[in-house]
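Below you'll find the structure, written out as structure tokens, and then a few comments.
One chain of protein is taken out of this complex; the other chains stay put.
All chains are identified by letter, namely A, B and C, in their written order; residue positions are counted from 1 within each chain.
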Amino acid sequence: MNPIKIGVAGLGRLGLIHADNIHHMKHVELTAVSNLDEQVNKEVQEKYSIPYAYTSYEAMIQNNELDAVCIVTPSGFHTEHIQKALDHGLHVFCEKPIGLDSDEIKAVMKKIEDSDRVFHLGFMRRYDEDYVYAKEMIDRGQIGDISIIRSYGIDPISGLGSFVDFAKKSPSGGIYLDMSVHDIDVIRWFTEAEVKKVWATGNNKAAPELNALNEVEIGTATLQLNNDVTAFLVAGRTASHGYHVETEVIGTKGMIRIAATPDKNKVTVFNEHGTVRPTSQNFPERFREAYINEMKEFVHCIRYERQPSVTALDGLRGTEVAAACQQSFEKDELLELSY
Amino acid sequence: MNPIKIGVAGLGRLGLIHADNIHHMKHVELTAVSNLDEQVNKEVQEKYSIPYAYTSYEAMIQNNELDAVCIVTPSGFHTEHIQKALDHGLHVFCEKPIGLDSDEIKAVMKKIEDSDRVFHLGFMRRYDEDYVYAKEMIDRGQIGDISIIRSYGIDPISGLGSFVDFAKKSPSGGIYLDMSVHDIDVIRWFTEAEVKKVWATGNNKAAPELNALNEVEIGTATLQLNNDVTAFLVAGRTASHGYHVETEVIGTKGMIRIAATPDKNKVTVFNEHGTVRPTSQNFPERFREAYINEMKEFVHCIRYERQPSVTALDGLRGTEVAAACQQSFEKDELLELSY
Amino acid sequence: MNPIKIGVAGLGRLGLIHADNIHHMKHVELTAVSNLDEQVNKEVQEKYSIPYAYTSYEAMIQNNELDAVCIVTPSGFHTEHIQKALDHGLHVFCEKPIGLDSDEIKAVMKKIEDSDRVFHLGFMRRYDEDYVYAKEMIDRGQIGDISIIRSYGIDPISGLGSFVDFAKKSPSGGIYLDMSVHDIDVIRWFTEAEVKKVWATGNNKAAPELNALNEVEIGTATLQLNNDVTAFLVAGRTASHGYHVETEVIGTKGMIRIAATPDKNKVTVFNEHGTVRPTSQNFPERFREAYINEMKEFVHCIRYERQPSVTALDGLRGTEVAAACQQSFEKDELLELSY
Partner (left out) sequence: MNPIKIGVAGLGRLGLIHADNIHHMKHVELTAVSNLDEQVNKEVQEKYSIPYAYTSYEAMIQNNELDAVCIVTPSGFHTEHIQKALDHGLHVFCEKPIGLDSDEIKAVMKKIEDSDRVFHLGFMRRYDEDYVYAKEMIDRGQIGDISIIRSYGIDPISGLGSFVDFAKKSPSGGIYLDMSVHDIDVIRWFTEAEVKKVWATGNNKAAPELNALNEVEIGTATLQLNNDVTAFLVAGRTASHGYHVETEVIGTKGMIRIAATPDKNKVTVFNEHGTVRPTSQNFPERFREAYINEMKEFVHCIRYERQPSVTALDGLRGTEVAAACQQSFEKDELLELSY
């Protein structure tokens, strides 16, 4: 079986995770990396015995050995990088968000539709076994019709410093586009409906240093969908207990919670603090398997010439809703979306 | 020690609970009841050996033996009944809500302020040991400044039939006034701040029969407070798993959840359904001790000539915010409150 | 309704709890206390406005106003004090264990059987709502036939100092008689069977100072019952997380756990330690309601002239099995019981 040869663009925290996962897959080769920092490139190249390393994305995608590219560059480059990869006939895995600007996204969506290449967007929660289990319960009607969804994505305080450094360099797009986009995607995936109104709030009580960066430490958004579902989101950057991703679905016949407590593992400790469940500390830990599963699905799609169930439209909608949340927060008013 | 003599007005479900609690208190006498249904009166009178029973509230409060009255009549009568009791020099315990109309409430508040009688409003969650424990943690600063509160009050589907019967006879005031008023009080109690904006949504997916009654089966409200706290409420009438009252407080230094699962007791069952925690089935079960505690506090206030910490103003604000939620839901828009 | 007048003998930790519970009961009077320490007597007498206080048990029971006595004296005096109370025609509530010596217990059982007075033994777990709920499930056959029971009673390390002080003054009878006797009673109550073999082990790793007192810090006992149930007990004195009382019942059709985690309340805290459930800290906290319930039942038995379901025989068997555990531990061998 010929190996599928993949290049990873961007060796930040998540780029390194994808590189590692690709390296460990059978019948797959981590053939190239592109990244600005030559020192990092060198270390990664040696660690995984990678044939090629580039300091420019454009240089990498001209490597004719490549079958596919995994784009983990800053969000602002996504649409451009997708387009260039498709132009070179490469299959594309792109981290979320698909882009920051809806017109640019629409343009690249046209490219994607016209292409026969695989396009896979990195909404990894769709490949997390807990989310999949819940989705299957919902689809079987086990909780009836959905009335309410609540979804939290709260980063640990331990990561605040590096976020501040990151946000100083390039805008995150705001907390809704940076973080809630996963929750928005889950809501659309679970309900198969679209958001029509949003009201968002937020503050910087725990991290006043974010004021200067035009960022918020914790934000909420209440979303009303076109099928009469209400959703409530919390996104944050300062959880003292770890990485808290939790989703609740209230249906007419029952309720489901996914990760009601952000357990690290199956261990319970009884000590002077009480009965303690250790907590998941970050996204690489919480979604380790989901990142592997989505990459396997990407490779399967390439090998068996099909498309993943998550689409570029899902990416566009995620960005549009997140942008509406950001706008609602900034204007402090209820916003209606039109697509 | 002379017993404190109390009359209970209204022998519905909650009236019977208060009657039973008063009956069992030491140095307290359940001296009278008033209630429209003579048959019920007779049964209750016999059960507790109650000296007097009346079919009219006005008749009861003229009984000079009484020290105090416990008002559990329909909400629309509360302000009138409070006023009359105070006019007769009686101490007053009144079930929530203090009233349905803010002008009427303001008028009776004046009466209460001018009186030296004890006035106690039945926000029993303030006397629930779990809520008290959380409040104390908050006041000690253990979770820092509050950013977000989430509070659910969802009645079991098993009670839907009797609610429909009840709502056919007299308007409940809507789900926010009927149910969320407890959550609104908790939010004000925990934050010591006032609600300034609300957006409410709701639907009748699980109980379309409520459409005809102008009621909703499940409602949400997002509240913004004047100290930058955002609160999210869910009120419902169709939980398949029991009586679900849950409150979460997200602070800058930690989070608290009260009754994250609505456990009936400390028992866990492992059977063909999985690992099962039996659930609390209704408010008398969940708040049994809280109802006793609040009545003890009422009696202490009478005996030691002081006022409870919960005030008529708390009642007014609860009604005002709940009414704003109802209005927001009906108009489908974001509302700003002015007091 | 004439009040039932009760005298409390012994004002240690548990004596004070019983006194307080009796004081708060309606139609019941805390008429007398007896206790060696005059200073304590004075304080308690004032606090509860108690008519009589004695420094001798024998003096108290001659008070003809008394209907009943609540014996909370050191275990070694129980049989003697029961006998004397019955001789004075008093109803008797006696704390566990009924006695330390089986011949003495058998003698007093004869007295109890020949008397028409109420005799109530303080196995309060039989009046704890969680244990009652489990017992009812078992009796309804919901978990089938019982195969295995596991029951833990572990005191918090915070109480070790006072235990050492106590044990220096008078022998506790060993950890099995002092603590496991509750678990043994639960096992007999749940299974309605008798223990036939025991093997007990223990050590003082966490509290070597107990070696000098001939006590153990943590002990286990494996019991085989005459209906093929195996039970495993843990008793301890050094839990770092609080007061841990937990019971598990494995049946042919399901399993039940009572207090799988020793939760203090319904609050969950998320902080730098992880997801934390605060823990119950001591027996007065964990069994507060059970102590009230058992005293109510004692009073009901007196008033309605019946006997409680827990019997003196239950007390005898509890002591016999606990003594066998102690002996097995000391001899380091498997012991067979004969009754």
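The rule is simple: a residue touches a chain if its C-beta (ideal position, glycine included) is under 8 Å from a C-beta of that chain, and two chains touch if they have at least 3 such contacts.
The shown structure was predicted, so the numbers you read here are calculated from the model rather than taken from an experiment.
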* To do: Among A:His88, A:Lys196, A:Arg257 or A:Arg303, choose the residue that contacts the chain missing from this document, as touch is defined above.
  => A:Arg257
* Asked: Given the contact definition stated above, which residue among B:Thr261, B:Gln307 or B:Gln327 touches the chain not shown here?
  -> B:Thr261
* Using the definition of touch stated at the top, determine which of C:Leu14, C:Ile71 or C:Val234 touches the missing chain. => C:Val234
* Structure fact -> Contacting the left-out chain: of C:Gln45, C:Ser102 or C:Ser147, that is C:Ser147
* Which chain C residues would touch the chain omitted from the figure, given the whole complex? -> 144-145, 147-148, 150, 199, 201, 203, 205-206, 218, 220, 222, 224, 228, 230, 232, 234, 236, 238-241, 250, 252-255, 260-261, 333-334
* Asked: On chain B, what residues meet the omitted chain?
  -> 239-242, 244, 261-264, 268-279
* Asked: In the complete complex, which positions of chain A touch the hidden chain?
  -> 24-26, 129-130, 133-134, 137, 142-143, 253-260, 263-272, 278
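Criterion: only the chains that are shown with their structure count from here on.
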* Which chain, with its centre taken as the mean C-alpha position, is closest to the global C-alpha centre? -> B
* Computing the C-alpha centre of each chain, which chain sits at the greatest distance from chain A? -> C
* Asked: In whole angstrom, how far does the Cα centroid of chain A sit from the Cα centroid of chain B?
  -> 43
* Structure fact -> Rounded to the nearest Å, the gap separating the Cα centres of chain B and chain C is 38
* Asked: Taking each chain's centre as its mean C-alpha position, how far apart are chain A and chain C in Å?
  -> 56
* Where does chain A touch two or more other chains at once, residue-wise? -> 239-241, 261
